[in-house]
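What follows is a set of notes on a single structure, which appears directly below.
Missing here is one protein chain; the remaining ones are kept as they sit in the complex.
Then we have chain A:
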Amino acid sequence: MTTTERPRVPVPARDRKPFYLGVVVVAVVLGAAHVGAWRVTEFSPGALVDGWHGMIRFLGEALPPDLDWASVVQPGLEACLTTLAIGLLGTTLSVPAALLLAVLGTRGRNRVVYQVSRSVMSLLRAVPDVVFALIFVTAVGLGPFAGVLALICHNVGVMGKLWSEAMEEVDPGPADALRVAGARESQVVANAVLPAVVPSLVGLLLYRFDVNVRSSLVLGLVGAGGVGFLINQSIQLFAFDEMATYILMVLVLIIAVDLLSAAVRRRLAE
């Protein structure tokens, strides 16, 4: 097959020299940042090795898990349902506000409206849901309701941002086509932008549901009910075998939610 062989051609010199200095600077800065982080976090593999028997004792107390039905498993299952319910309502009830902010916060519209809705979303995102939970507990008392309210507030910010980014990535062609046909902006959104992005919006919604169920565990730690509350309680009572049971339940719950959302997303992608 000598016919396919071609003579060598020298590579022409490039005008622009590769920027070696830039690479060095980036490497030095990154290296310094990691050294600093190592110190700030008191990272010490030695301490981990020295303290291994502490972990063994802890695991020894946690295993085997306490599987007593009446005192552990049944309340655990009920609490799991509460956790799931907090995550579900916290996600669903944040949809209207998130959609509104996402549409208003998509580039290419009125600049003031865009900036205001972006700022609102940033604010909601910046305040952790645990902080929202503490605020709402002062209003409605301890319990799952405070958890739902906290999730709604935080999730509007996060989901609004994810959704507006998905909308910005959508092909502007169909929207242009409808504008040429004389459609108003709201009609363009309803008939060109939304139909094109609905699959990715639903995918992101399911992802947020997944995250919110896990967040509602943490909210349980600050008194918002659910299985997180039970985990916190069992740790405070040094009942590590009970805690192990609850953590196993959480594991099953998270995997189930993950499988469910993955299956729905697969169907949507078809």
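Everything below uses one rule, namely that contacts are C-beta pairs under 8 Å (C-beta built on N, C-alpha and C of every residue); 3 or more make two chains touch, one makes a residue touch a chain; residues count from 1.
By our rule, contacts and distances are computed from a predicted model.
The UniProt record for the undisplayed chain lists the protein name "Phosphonate transport system ATP-binding protein", from the options "Cytochrome (Ubi)quinol oxidase subunit III", "Phosphonate transport system ATP-binding protein", "NADH dehydrogenase (Quinone)" or "acetolactate synthase". Although one chain is not drawn, the whole complex shows that of A:77, A:135 or A:183 it is A:183 that touches it.
Among A:72, A:124, A:148 or A:196, only A:196 touches the chain left out of the display.
Residues of chain A in touch with the missing chain: 171, 173-174, 176-184, 186-187, 190-192, 195-196, 198-199.
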